[in-house]
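Here the complex is missing one protein chain, while the rest keep their positions.
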Amino acid sequence: MDTCIQKIREIAFQLLDKKEVERVIGFSNGTIPMATSPITIASKQDTEKLVFNSTCGLNLANYIRQQKGKIAVIAKGCDSRNIVTHIIENQVKRDQIYIIGVPCKGMINKSKIKALFEDEILKFTEDGETLTVESSLKKEKLNKKDYLRDNCRLCQHRNPVIYDVLAGEPVEEQVLDTPYPDVEKIAALDADARWLHFQELTKNCIRCYACRNACPLCYCPTCFVDESGPQWVGKGQDKTDVNTFHFLRAFHCAGRCTDCGACAEACPMDINVRDFTRKLNKDAFDMFGWEAGLDQTKRPPLDAYSPDDPNDFIK
Amino acid sequence: MGNLLEHMGIERDRIHFSWISSAEATKFVDVVKEISNKVRALGPNTKLVKDYN
Amino acid sequence: MKFITIDKKNWAKGIEKSRETYRLFGPVKDKNGSFIRDLENDMLPDMSCNDSVLSAKSVLFPQTEKILFTTLDESQKDHHIMKRVPGDSAKRAVLGIRPYDAKAIQLVKLNFDTDDYRDPYWCDAYEATTFVGVGINKPGPFDFSTAAGTGPFSETGLDVLMADLDNAYLAKVLTDKGGAFMTSCGFDTAADEKESQALFDILRKEAEKNISSRIDTDKLKDKTVLELHEAPFWDDIAFSCINCGTCTFVCPTCWCFDIQDEAKQKSASRFRNWDTCMSPLFTKHATGHNPRDSKTQRVRQRFMHKLKYFLDKYDQGIMCVGCGRCVKSCPVNIDIREVCKIMNSYEKKE
Partner (left out) sequence: MENPYLPYPVRIDDIEIATEDKSLKTFKFVFLDPEDEKKFSYRAGQFAELSIPGVGEIPIGIASSPVEKGFVKFTVFRTGVVTSHLHNMKVGDIMGIRGPLGNWYPWDKLENKNVVIIGGGFAFTTLRSSIIYMLDPANRKKFKNIDVVYGARSPGMLLYREELYEWEKRDDIRMHITVDGTNDPTWKYHKGFVPQIVEQNAPKADADTYAIICGPPIMIKFTQPALTALGYKEHQIIMSLENRMKCGIGMCGRCNIGKELVCKDGPVFTLAQLNKTPKEY
């Protein structure tokens, strides 16, 4: 991916130079190791600030709504699928968005890397498949493949599904025999163990709503947890309220989630919120053969009625 | 929804979806009876109940 | 001034002994870091842990706290008359609190304990609490506490400051409260005052040398509120923000809260919960009008409050102790050090 950044910068420069777009949305370097930050660029001189590497785990589709004029956005496979979902849901118009597609080999799991070190990481560099990570106590050379985020490990759409230009050669797609091993693992437990799993999962949740706010799907003007008349969910730390927030939010993403992993990436408490959404993704796939964001012409399954709906409650 | 709650460890029989027209009174009664019986068999729910102290 | 040496072999026993008088809080390791928790039964504080993910503010200011209650049952004599939840005035001690978190509590105190009103929940908890801090021998890369008016061995707000000397702790008793706690543990091996202080000075200097991260706040005071408020840089700072509450919840000095009522059957309760200026709901009027409707306005509020309004209002420095938690936790890496730099160096163009 090192080479694609040159390409991204060139494309962005040209677009701004020729005034084809007003702004380019991409990533810039962060102020701390393993951090990148979404950035918007309006001048071609600033295109040098753009970076793209395997720490760009957020989803830039989250930044393209309600922008003025035409904008360009850098999109990984999952980002592009969320752009498709935005188009279907009338959040953006296709001709307002210039998509700079980036074939993606996966983003890294920052928590897993941090867990290797007793102290803070001071330096992180990436060279192809090798990650070099340094703290004051030690220096580790890691194989990127071993430190991918779970959603990237299980990703079957690494190449953008929609784009105006590609900033790199398409990468080989992974084909998985069991695309939902995580869901199956939980499903294999008995009911009480499953319950405990989810209780343990959300135990540290502080309801900062980073998961919701990092999610490109969560654009409701008033989220159900913020609604006061009627108030659906209590606002405190009661575990029932915390869980209700998580499973209802997940349900609102049913058939729309691309498993981009931005929710888990954003969580300051390292909660794998995907344990909720993945189950719904699997159901959407098993029941409707549906994966979100692949086709601009089809509405998500929970958004449409079909006479051959596999559910039996309509009888 | 039912699937997700079941996945989280809530018994499947505690949640029920049905399509009943306002004209189908007997169906409504039947469905409610069926659900009540199922839930009664499960006993009191302890999950997703607010601690209230 | 009194110094006490505590052999680490005696530490656990002493802490257990203190439970006769104190309810204990301290850092506990969890899967993604340490948390300050109520140390139930025989749990011991993890004194070796790196910084806790959340600060120690929750000991005095829990994220959710029931403050009032009543019955709605009209057959009861005092129905609909709210009463205070019986306070827990039992003595408590926070073990292993970081010096910057203790300083933060002093800043928060300016809000909760004022000439006009005293918040009884926070203040009662504060008065019941003994703060037993531990100096930071090796500050991490995000620690800019020395530039924020505290430091790895700062004594402000602590009752005891301990230094970790591998096999032993050297405790400096700073207040009577601290002395009482040490006595309750049975820690009474006095150490030589002069030598001990010299050792603390060395440790402090070593630790402070390790801090390379800093912020400059010297010019903030001289700028007007409106000059900074109307400055052109806020949109750029706010662009990446997703408006989650992470920065405010992990912050040891953020004290804003919400008050919410809940009713179940015949009982009604009033709670307070942490709130965040990042949420549009924070300032939204019932009419729908919102004085801080845009993300930029909310991000600006956070930094203006910490780095300008607080400074002007209390003249006690900025409302930041340099712990670096918000820098580490922000999902989009908005860095208060960078924002402070931009604000501090801003010169309005005529």
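The chains carry the letters A, B and C, assigned in the order they are written, with residues numbered from 1 in each.
Everything below uses one rule, namely that contacts are C-beta pairs under 8 Å (C-beta built on N, C-alpha and C of every residue); 3 or more make two chains touch, one makes a residue touch a chain.
Fair warning: this is a prediction, and the values are worked out from it, not measured in the lab.
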* Structure fact -> Going by the whole complex, the chain not shown touches A, C
* Given the contact definition stated above, which residue among C:M82, C:L165, C:L199 or C:I342 touches the chain not shown here? -> C:M82
* From C:R19, C:R270 or C:K341, residue that would touch the chain that is not displayed -> C:R270
* If you put the missing chain back, which residues of subunit C would it touch? -> 67-68, 70, 72, 79-84, 111-112, 114, 116-120, 224-226, 229, 255-263, 268-270, 272, 275, 277, 282-287, 289, 291-292, 297, 301, 304-305, 308-310, 312-313
* In terms of residues, what is the contact footprint of the unshown chain on subunit A? -> 228-229, 231
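One rule holds in what follows: only the chains that are shown with their structure count from here on.
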* Asked: subunit A to subunit C: how many Å between their CA centres?
  -> 32
* For subunit A, what residues touch not just one other chain but two or more? -> 234, 238
* **For the subunit A and subunit B complex, residues of the former touching the latter** => 183, 186-187, 191-198, 234, 238-241, 243-244, 247, 250-251, 254, 276, 279-280, 283, 311, 313-315
* Complex contacts: residues of subunit A adjacent to subunit C -> 30-32, 35-40, 58, 62-63, 111, 118-120, 122, 136, 204, 206-210, 212-214, 226, 234-238, 265-270
* Structure fact -> Contacts from subunit C onto subunit A in the complex sit at residues 30-32, 35, 50, 53-54, 63-64, 138, 140-142, 239-240, 242-246, 249-250, 258, 260, 262, 271, 273-274, 276, 279, 281, 327-329, 331-335, 337-338
